[in-house]
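With one protein chain held back, the other chains of the complex are shown just where they sit.
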């Protein structure tokens, strides 16, 4: 469970609601046609950009990725790969066949070594696997970023529609204020959707993809060391460069 | 038929029309000279940037590409290339001569192998063909993006023209509101053309070019495996890295 | 003659003029001090950024490049290089000495081959020549882009100057409207110069440089094939990848 | 102690406070709910983008990095490495074992040489160490930049909330001015947080990371020269290219 996402979303919504309630009338901020225009317009423009299936998939994986937390950490993986290297060095690569491995990508790499693939093949296959994994996950980021771009645009479109309607009917000066208030609501909705939901989730997906990239690069290097039967201590020394300095002792 | 384009365009237009009709007078949003200014100005600036022929070609291919859907999928191509590799391994490359192949680019690659071209030649020729194909299709994206940039600019120009006219004739306060409403219409038109049509189509073209790039890269790798008479199972294993994990069994 | 430039410029100007005349008073849009401020300020800022000589040269070459049209097309060059390759193969490279060649850059490349330069030398000399040619032409693009950035900035500066003057003298409410109309004119001028002239010409120069880059890359590859005495048919097959699919038969 | 940070922050705050006090009422610029909205919203959006731990770590290291000053300078390091090279040349690399070295990264590099690692290993290990060090410090920059993006966005959201509230209650014209003043405060807070604190600190972290990158590249080159037992004078000549011309004599 990624607490940061929940805390961020909850506290961001809270401060906006507090600002609204302090000013008084909450219902002055609710206008269903304005919501329909901003949310509907932003979704329509996003579906147009991609495909319906991609947008649905991105919303699903995006939300689950934003809320979930990867359990594997670089230092855990370094310790585990150290043990595998130890075993491979003593008993041969074949001893790693069918061994329990916590991380799927490491499992795949070890299996390729056990199957006797060449150094180049293992390197190429794992690197491409990593790159395509990242590419597929960047799709989700792009879709949330598209929503974050489209929502303020449709907010502005809604405000323009409201202003044109208001300016065409100015007989009763009493109605100008409230009409303009409603016209501004779409801009407010657009800004909230973009800045409180869509763009932060896009950035969260990007930073999770970045973390996963570092993790998988670490696993690729470790796997190649295991295949080469590098001395486990040298390997751990080498891989610790991937850790922030404060965590290096933990792995060594 | 790319349903996402139609659904996006239709639902986006619908939410804007609903917002307009709820506010009442639809005709208050129709002003022919304003439309002429925004559409004409945006087209003029776009023609100036490129050439008349390019803009016409881009509009045509852009709209057809935005509406059409490629039938070939990576997993279908992997299966087909697996069969070709099987045949080439058993009966020699020459057996592939004149064989029925669904995808034109794969057909071309196989033909080069059948003609006995070297590994390097096949790789270079196909890679350049792919890169130039993408380049030519990026042209269409650029043109729609130029329209998406120019439309809001001419929307603003129209609003400035309207404001200058209104401010110079403020004797009758009754006309100020409606005059300003009309002045704002060009900004609204510019925002709608840009955010509901031009920029989403530019992004759709970009994402289709991206898909085609991955597909053709997959075909290039597959063709080289076929030429090398790689074991078809190893080849399929290798190429499955191009598939999202959920589709890998389908191809294997 | 590049018709697109003329048509774009003329039709863009026309739609703006129509919008102005429909609203009535054309002279309300002419204010010489405002024009002086926007055009003078934009030119001053651009001269400051570059040098007087560069700006003058860019204006001259920029306008001529924007209006002229290259006569050479990739398919014409491929045909011509095919004939040269044919001749070189039959009669030796020396037979190309002094032969009539339509494109200067190709002429230069052929001359280097005739002079007996090595493959590496020809490749390096032509590639550098191409790159420096493009670099020098990108200068013009940068200068028009700088004008396109500076014009709206000085438009805004002019409007701020006008607003400060207006706000300091509000005794007579009758003058507020016209004063504000004049203040807005500089913003309008800045937007027109930027969006109707400077930025489109910058983009046109960029796309012409891009075309020339492809053309010269094609010539470099063709020249190297000629030097290598490649089979002319193989060479044409190879170079056709530079053509859009619809034109390939024409060259083959 | 990085005086520039303190002087910049203090003088920037001072000029804003002076502008406020000259206009009179300081308390007109203090509105606790507005502060809560902008600061709370910006922090919430930033936590959402990253993780709670990352944001806390970035705030801590960011502030300490912004305030602290690296003691090592390129010229000091060149002098020190010159002495190490001298000693290594005369007495062998082993003589550097346990020697007092001022900079941790240089110490690590020398230790790798003393341990008899190969040229390639030392180069790879130090380069990766440097790159990961920079990567980790770029995280802090990203977080401050995210705050600098989110603060004006929530400033605008606050102003929109205030405007909607004001426009819905315009019975008493007396309250319109003060209500709008309060509505504008959030935009002011957002601009101040972004331009006076968050973005400058992000840039400062970037420029410190850049400095550290040059320093560590210098140390890597020097270490490799020491390992190769280059002539110390030649090495110093070579490394002085890293110094601005005015400081070159000092090191030579």
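Order of writing sets the labels: A, B, C and D. Residues in every chain begin at 1.
By our rule, a residue touches a chain if its C-beta (ideal position, glycine included) is under 8 Å from a C-beta of that chain, and two chains touch if they have at least 3 such contacts.
Owing to the predicted nature of the structure, the values given are computational and were not obtained by experimental measurement.
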Item to check | Left-out chain, listing which of the shown chains it touches | outcome: C, D
Item to check | Touch with the omitted chain, as defined above, among D:5, D:165 or D:223 | outcome: D:5
Checklist outcome for this item: Which of C:134, C:161 or C:224 touches the missing chain? It is C:161
Next on the checklist: Can you say which of C:19, C:93, C:150 or C:188 touches the chain missing from this structure?
Outcome noted: C:150
Checklist entry - Of C:60, C:90 or C:128, which sits in contact with the chain we cannot see? => result C:128
Checklist outcome for this item: Answer key for C:47, C:76 or C:211 versus the chain not shown reads C:47
Item to check | Where the missing chain touches subunit D, by residue | outcome: 2-5, 7-9, 11-12, 14-16, 18-20, 22-25, 28-29, 177-178, 180-181, 184-185, 187-188, 191-192, 194-196, 199-201, 203-204, 207, 238, 241-242, 244
Checklist outcome for this item: Hidden partner sits against subunit C at residues 33-34, 36-37, 40-41, 43-55, 125, 128-129, 132, 136, 146, 150, 153-154, 156-158, 160-165, 167-170
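By our rule, only the chains that are shown with their structure count from here on.
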Checklist outcome for this item: Residue numbers at the subunit A-subunit D contact, same meaning over half shared and different meaning under half, come out as different
Checklist entry - If you take the mean of the Cα atoms for each chain, which one ends up farthest from subunit A? => result C
Next on the checklist: Based only on mean CA positions, could you tell me how far subunit B sits from subunit C in angstrom?
Outcome noted: 25
Item to check | Graph class of chain-chain contacts, one of line, ring, star, complete, other | outcome: line
Item to check | Contact pairs between chains, per stated definition | outcome: A-B, A-D, B-C
